[in-house]
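Take a look at this one; I'll ask things after.
The complex is shown incomplete by one protein chain, all other protein chains being positioned as in the whole.
By letter and in written order, the chains are A, B and C; residue numbering begins at 1 in each of them.
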Amino acid sequence: MIDVLYFAWVRERIGLPKEKIETSAATVAALVEELKAREERYEAAFADLSALRVAVDQELTDFDAPLAGAREVAFFPPMTGG
Amino acid sequence: MIDVLYFAWVRERIGLPKEKIETSAATVAALVEELKAREERYEAAFADLSALRVAVDQELTDFDAPLAGAREVAFFPPMTGG
Amino acid sequence: MSDQGGLRSGLRVVVQEAPFDFGAEAERFAAGRTDLGAVVTFTGVVRDVAGGLEGMEIEHYPGMTEKALTEIASEAQARWSLGEVLVIHRYGKMAAGDRIMMVATASAHRQHAFEAAEYLMDYLKSRAPFWKKESAGGDQSWVAAKDEDEAALDRW
Partner (left out) sequence: MSDQGGLRSGLRVVVQEAPFDFGAEAERFAAGRTDLGAVVTFTGVVRDVAGGLEGMEIEHYPGMTEKALTEIASEAQARWSLGEVLVIHRYGKMAAGDRIMMVATASAHRQHAFEAAEYLMDYLKSRAPFWKKESAGGDQSWVAAKDEDEAALDRW
(Lines give C-alpha, C1' and ligand atoms only; values in the text may rest on other atoms or scores of the structure.)
Protein backbone atom coordinates (compact mmCIF):
# COMPACT_ATOMS: atom_id res chain seq x y z
CA MET A 1 0.00 0.00 0.00
CA ILE A 2 1.25 3.42 -0.92
CA ASP A 3 -0.18 6.89 -0.27
CA VAL A 4 -0.78 8.73 -3.53
CA LEU A 5 -1.32 12.50 -3.30
CA TYR A 6 -2.59 14.93 -5.94
CA PHE A 7 -2.26 18.70 -5.94
CA ALA A 8 -3.68 21.67 -7.87
CA TRP A 9 -5.39 20.74 -11.16
CA VAL A 10 -4.22 17.13 -10.87
CA ARG A 11 -6.24 16.90 -7.64
CA GLU A 12 -9.21 18.56 -9.34
CA ARG A 13 -9.17 16.24 -12.37
CA ILE A 14 -8.85 13.12 -10.28
CA GLY A 15 -11.37 14.44 -7.79
CA LEU A 16 -9.60 13.70 -4.54
CA PRO A 17 -6.47 14.87 -2.71
CA LYS A 18 -5.19 11.52 -1.51
CA GLU A 19 -5.79 7.79 -1.75
CA LYS A 20 -4.18 4.54 -0.75
CA ILE A 21 -3.19 2.37 -3.70
CA GLU A 22 -2.36 -1.33 -3.68
CA THR A 23 0.37 -1.67 -6.25
CA SER A 24 3.41 -3.66 -7.16
CA ALA A 25 4.56 -1.13 -9.76
CA ALA A 26 8.34 -0.95 -9.87
CA THR A 27 8.54 2.68 -10.97
CA VAL A 28 6.49 5.88 -10.88
CA ALA A 29 5.84 5.49 -14.60
CA ALA A 30 4.45 1.97 -14.05
CA LEU A 31 2.17 3.29 -11.29
CA VAL A 32 0.93 5.99 -13.66
CA GLU A 33 0.09 3.30 -16.28
CA GLU A 34 -1.86 1.34 -13.69
CA LEU A 35 -3.82 4.44 -12.69
CA LYS A 36 -4.54 5.45 -16.29
CA ALA A 37 -5.95 1.97 -16.94
CA ARG A 38 -8.42 2.38 -14.08
CA GLU A 39 -10.68 5.24 -15.04
CA GLU A 40 -11.16 8.11 -17.44
CA ARG A 41 -10.33 10.78 -14.83
CA TYR A 42 -6.84 9.32 -14.32
CA GLU A 43 -6.37 9.12 -18.07
CA ALA A 44 -7.28 12.85 -18.22
CA ALA A 45 -4.99 13.82 -15.38
CA PHE A 46 -1.97 11.90 -16.68
CA ALA A 47 -2.48 12.58 -20.41
CA ASP A 48 0.66 14.74 -20.70
CA LEU A 49 3.42 13.73 -18.33
CA SER A 50 5.62 16.60 -19.48
CA ALA A 51 3.10 18.90 -17.75
CA LEU A 52 3.47 17.00 -14.48
CA ARG A 53 5.97 16.73 -11.68
CA VAL A 54 6.37 13.91 -9.19
CA ALA A 55 7.74 13.57 -5.67
CA VAL A 56 8.52 10.29 -3.94
CA ASP A 57 8.58 10.52 -0.16
CA GLN A 58 8.51 14.31 -0.50
CA GLU A 59 11.57 14.57 -2.74
CA LEU A 60 11.23 15.73 -6.34
CA THR A 61 12.21 12.97 -8.73
CA ASP A 62 11.62 11.58 -12.24
CA PHE A 63 8.93 9.29 -13.62
CA ASP A 64 11.44 6.47 -13.96
CA ALA A 65 12.22 6.59 -10.23
CA PRO A 66 11.86 3.22 -8.41
CA LEU A 67 9.00 2.78 -5.95
CA ALA A 68 10.62 0.06 -3.80
CA GLY A 69 10.17 1.06 -0.16
CA ALA A 70 8.32 4.30 -0.98
CA ARG A 71 5.52 5.33 1.38
CA GLU A 72 4.21 8.37 -0.46
CA VAL A 73 4.02 9.47 -4.10
CA ALA A 74 2.68 12.89 -5.11
CA PHE A 75 1.67 14.19 -8.54
CA PHE A 76 1.28 17.86 -9.35
CA PRO A 77 1.82 20.52 -12.03
CA PRO A 78 5.00 22.63 -12.15
CA MET A 79 5.22 24.78 -9.03
CA THR A 80 4.30 28.44 -9.00
CA GLY A 81 5.39 29.76 -5.61
CA GLY A 82 7.06 33.02 -4.71
CA MET B 1 36.43 83.95 -6.78
CA ILE B 2 35.58 80.31 -6.45
CA ASP B 3 34.50 78.23 -3.46
CA VAL B 4 36.94 75.38 -2.87
CA LEU B 5 35.77 72.56 -0.59
CA TYR B 6 37.73 69.73 1.01
CA PHE B 7 36.39 66.52 2.50
CA ALA B 8 37.65 63.64 4.62
CA TRP B 9 41.46 63.40 4.85
CA VAL B 10 41.91 66.13 2.25
CA ARG B 11 40.06 68.46 4.63
CA GLU B 12 42.21 67.26 7.54
CA ARG B 13 45.52 67.73 5.69
CA ILE B 14 44.63 71.20 4.46
CA GLY B 15 43.12 72.07 7.82
CA LEU B 16 39.85 73.63 6.74
CA PRO B 17 36.62 72.53 5.04
CA LYS B 18 36.16 75.43 2.67
CA GLU B 19 37.81 78.58 1.40
CA LYS B 20 37.33 81.21 -1.26
CA ILE B 21 40.12 81.32 -3.82
CA GLU B 22 40.95 84.09 -6.24
CA THR B 23 42.11 82.28 -9.35
CA SER B 24 42.28 82.53 -13.09
CA ALA B 25 43.18 78.85 -13.50
CA ALA B 26 41.65 77.45 -16.67
CA THR B 27 41.33 73.89 -15.39
CA VAL B 28 41.07 71.96 -12.15
CA ALA B 29 44.64 70.72 -12.66
CA ALA B 30 45.89 74.32 -12.99
CA LEU B 31 44.07 75.27 -9.78
CA VAL B 32 45.74 72.33 -8.02
CA GLU B 33 49.15 73.57 -9.20
CA GLU B 34 48.40 77.05 -7.83
CA LEU B 35 47.36 75.60 -4.47
CA LYS B 36 50.40 73.30 -4.25
CA ALA B 37 52.67 76.31 -4.84
CA ARG B 38 51.11 78.11 -1.86
CA GLU B 39 51.94 76.03 1.18
CA GLU B 40 53.29 72.70 2.37
CA ARG B 41 49.86 71.46 3.52
CA TYR B 42 48.44 71.77 -0.02
CA GLU B 43 51.49 70.01 -1.38
CA ALA B 44 50.82 67.18 1.09
CA ALA B 45 47.12 66.97 0.27
CA PHE B 46 47.59 66.99 -3.49
CA ALA B 47 50.74 64.85 -3.65
CA ASP B 48 49.01 61.92 -5.36
CA LEU B 49 46.16 62.99 -7.64
CA SER B 50 45.31 59.37 -8.43
CA ALA B 51 44.13 59.09 -4.80
CA LEU B 52 41.81 62.08 -5.22
CA ARG B 53 38.48 62.80 -6.80
CA VAL B 54 37.10 66.16 -7.86
CA ALA B 55 33.64 67.65 -8.36
CA VAL B 56 32.92 70.92 -10.16
CA ASP B 57 29.61 72.47 -9.19
CA GLN B 58 28.68 69.22 -7.43
CA GLU B 59 29.24 66.97 -10.45
CA LEU B 60 32.07 64.43 -10.48
CA THR B 61 34.57 65.28 -13.18
CA ASP B 62 38.26 64.96 -14.16
CA PHE B 63 41.28 67.05 -13.27
CA ASP B 64 41.43 68.41 -16.80
CA ALA B 65 37.88 69.81 -16.54
CA PRO B 66 37.60 73.55 -17.35
CA LEU B 67 36.84 76.00 -14.54
CA ALA B 68 35.22 78.72 -16.66
CA GLY B 69 31.97 79.74 -14.96
CA ALA B 70 32.40 77.31 -12.07
CA ARG B 71 31.25 78.47 -8.64
CA GLU B 72 32.37 75.50 -6.56
CA VAL B 73 35.19 72.95 -6.74
CA ALA B 74 35.50 70.11 -4.25
CA PHE B 75 38.42 67.76 -3.58
CA PHE B 76 38.09 64.47 -1.71
CA PRO B 77 39.28 60.86 -1.59
CA PRO B 78 37.38 58.03 -3.34
CA MET B 79 33.94 57.66 -1.78
CA THR B 80 33.13 54.96 0.72
CA GLY B 81 29.37 55.12 1.21
CA GLY B 82 26.83 52.33 1.52
CA MET C 1 20.28 17.99 7.34
CA SER C 2 17.08 18.40 9.29
CA ASP C 3 13.84 17.20 7.72
CA GLN C 4 11.83 19.48 9.95
CA GLY C 5 12.53 23.00 8.78
CA GLY C 6 11.82 25.51 11.52
CA LEU C 7 14.62 27.00 13.56
CA ARG C 8 18.21 25.94 12.97
CA SER C 9 21.48 27.69 13.22
CA GLY C 10 21.09 30.92 11.29
CA LEU C 11 18.11 29.63 9.31
CA ARG C 12 14.41 30.17 9.92
CA VAL C 13 11.75 28.71 7.61
CA VAL C 14 8.09 29.53 8.21
CA VAL C 15 5.10 28.22 6.22
CA GLN C 16 1.81 29.60 7.45
CA GLU C 17 -1.68 30.60 6.40
CA ALA C 18 -1.80 33.81 8.45
CA PRO C 19 -0.39 37.09 7.13
CA PHE C 20 3.10 37.91 8.37
CA ASP C 21 4.28 41.29 9.63
CA PHE C 22 6.87 42.27 7.02
CA GLY C 23 7.97 45.44 8.83
CA ALA C 24 8.53 43.59 12.09
CA GLU C 25 10.31 40.68 10.38
CA ALA C 26 12.56 43.08 8.46
CA GLU C 27 13.27 45.05 11.64
CA ARG C 28 14.37 42.05 13.69
CA PHE C 29 16.17 40.07 10.98
CA ALA C 30 19.89 39.99 11.86
CA ALA C 31 19.26 42.98 14.15
CA GLY C 32 22.26 43.91 16.26
CA ARG C 33 24.65 41.59 14.40
CA THR C 34 27.91 43.48 14.11
CA ASP C 35 29.56 40.94 11.79
CA LEU C 36 27.03 41.19 8.95
CA GLY C 37 27.18 44.43 7.00
CA ALA C 38 24.74 43.55 4.23
CA VAL C 39 21.08 42.56 4.51
CA VAL C 40 18.83 41.84 1.52
CA THR C 41 15.11 41.16 1.58
CA PHE C 42 12.80 40.11 -1.22
CA THR C 43 9.04 40.28 -0.87
CA GLY C 44 6.50 38.77 -3.27
CA VAL C 45 3.15 40.55 -3.53
CA VAL C 46 -0.15 39.42 -5.12
CA ARG C 47 -0.38 41.29 -8.43
CA ASP C 48 -3.57 42.25 -10.19
CA VAL C 49 -2.24 42.53 -13.72
CA ALA C 50 -5.52 42.79 -15.63
CA GLY C 51 -7.32 44.80 -12.95
CA GLY C 52 -10.10 42.31 -12.20
CA LEU C 53 -8.51 39.95 -9.71
CA GLU C 54 -11.02 38.80 -7.11
CA GLY C 55 -8.51 36.79 -5.14
CA MET C 56 -5.71 34.27 -5.12
CA GLU C 57 -5.46 30.98 -3.32
CA ILE C 58 -2.20 29.15 -2.78
CA GLU C 59 -2.16 25.40 -2.29
CA HIS C 60 0.89 23.66 -0.90
CA TYR C 61 2.14 20.21 0.07
CA PRO C 62 2.31 20.14 3.89
CA GLY C 63 5.43 18.36 5.06
CA MET C 64 7.26 18.58 1.77
CA THR C 65 7.02 22.38 1.66
CA GLU C 66 9.05 23.01 4.81
CA LYS C 67 11.53 20.34 3.78
CA ALA C 68 12.00 21.75 0.26
CA LEU C 69 12.43 25.33 1.53
CA THR C 70 14.93 24.16 4.15
CA GLU C 71 16.92 22.27 1.53
CA ILE C 72 16.99 25.28 -0.80
CA ALA C 73 18.06 27.59 2.03
CA SER C 74 20.71 25.11 3.22
CA GLU C 75 22.14 24.96 -0.27
CA ALA C 76 22.31 28.78 -0.28
CA GLN C 77 24.13 28.66 3.06
CA ALA C 78 26.62 26.21 1.56
CA ARG C 79 27.26 28.33 -1.53
CA TRP C 80 27.54 31.78 0.05
CA SER C 81 28.86 33.19 3.28
CA LEU C 82 25.61 33.91 5.11
CA GLY C 83 25.10 34.73 8.76
CA GLU C 84 21.29 34.57 8.73
CA VAL C 85 18.64 33.31 6.34
CA LEU C 86 14.88 33.71 6.66
CA VAL C 87 12.13 32.29 4.43
CA ILE C 88 8.44 32.94 5.10
CA HIS C 89 5.76 31.71 2.67
CA ARG C 90 2.00 31.87 3.06
CA TYR C 91 -0.65 29.55 1.69
CA GLY C 92 -4.44 29.91 1.55
CA LYS C 93 -6.49 32.90 0.42
CA MET C 94 -4.99 36.29 -0.39
CA ALA C 95 -6.06 39.53 -2.05
CA ALA C 96 -4.30 41.81 -4.53
CA GLY C 97 -1.54 43.76 -2.79
CA ASP C 98 -1.11 41.16 -0.01
CA ARG C 99 2.38 39.94 0.73
CA ILE C 100 2.74 36.28 -0.24
CA MET C 101 6.24 35.56 0.96
CA MET C 102 9.62 36.99 1.86
CA VAL C 103 13.20 35.87 1.97
CA ALA C 104 16.00 37.65 3.81
CA THR C 105 19.75 37.09 3.72
CA ALA C 106 22.51 38.65 5.80
CA SER C 107 26.21 38.48 4.96
CA ALA C 108 29.46 40.31 5.51
CA HIS C 109 29.50 40.98 1.73
CA ARG C 110 26.72 42.58 -0.25
CA GLN C 111 27.30 40.40 -3.33
CA HIS C 112 26.78 37.28 -1.22
CA ALA C 113 23.57 38.63 0.28
CA PHE C 114 22.21 39.63 -3.14
CA GLU C 115 23.16 36.42 -4.95
CA ALA C 116 21.85 34.20 -2.18
CA ALA C 117 18.51 36.03 -2.16
CA GLU C 118 18.21 35.66 -5.94
CA TYR C 119 19.12 31.99 -5.71
CA LEU C 120 16.51 31.43 -2.99
CA MET C 121 13.86 33.12 -5.12
CA ASP C 122 14.75 31.25 -8.31
CA TYR C 123 14.57 27.86 -6.58
CA LEU C 124 11.59 28.72 -4.42
CA LYS C 125 9.63 29.68 -7.56
CA SER C 126 10.17 26.39 -9.37
CA ARG C 127 11.15 23.82 -6.74
CA ALA C 128 9.03 24.47 -3.65
CA PRO C 129 5.56 22.84 -3.79
CA PHE C 130 3.23 25.83 -4.04
CA TRP C 131 0.52 26.33 -6.65
CA LYS C 132 -1.34 29.57 -7.27
CA LYS C 133 -4.96 29.78 -8.35
CA GLU C 134 -6.44 33.11 -9.41
CA SER C 135 -10.09 34.14 -9.31
CA ALA C 136 -11.21 36.77 -11.82
CA GLY C 137 -14.57 37.46 -13.47
CA GLY C 138 -16.13 34.59 -11.55
CA ASP C 139 -13.65 32.09 -13.02
CA GLN C 140 -10.81 30.33 -11.32
CA SER C 141 -7.60 29.32 -13.06
CA TRP C 142 -4.31 27.79 -12.03
CA VAL C 143 -1.37 30.08 -12.72
CA ALA C 144 0.90 28.48 -15.34
CA ALA C 145 4.58 28.08 -14.58
CA LYS C 146 6.74 30.37 -16.72
CA ASP C 147 9.52 29.03 -18.94
CA GLU C 148 11.64 31.98 -17.82
CA ASP C 149 11.38 30.82 -14.20
CA GLU C 150 12.63 27.36 -15.11
CA ALA C 151 15.36 28.91 -17.29
CA ALA C 152 16.44 31.12 -14.38
CA LEU C 153 17.81 28.02 -12.62
CA ASP C 154 20.41 27.50 -15.34
CA ARG C 155 22.61 30.29 -14.09
CA TRP C 156 23.32 28.61 -10.74
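Please note the rule applied: contacts are C-beta pairs under 8 Å (C-beta built on N, C-alpha and C of every residue); 3 or more make two chains touch, one makes a residue touch a chain.
The structure displayed is predicted, hence computed values, not measured ones.
The undisplayed chain touches these shown chains across the complete complex, B, C.
Panel shows chain B; residues 5, 7-9, 11, 55, 58-60, 74, 76-82 of it touch the chain omitted from the view.
Where chain C meets the omitted chain, the residues involved are 21-24, 26-28, 30-49, 53, 96-97, 108, 110-111, 113-114, 117-118, 121, 152.
One rule holds in what follows: only the chains that are shown with their structure count from here on.
Chain A and chain C have CA centres that are 26 Å apart. Rounded to whole angstrom units, the spacing between the C-alpha centres of chain A and chain B is 72.
One inter-chain figure worth recording: chain B and chain C are separated by 48 Å, centre to centre, where each centre is the mean of the chain's CA atoms.
Contact with two or more other chains is made by no residue of chain A.
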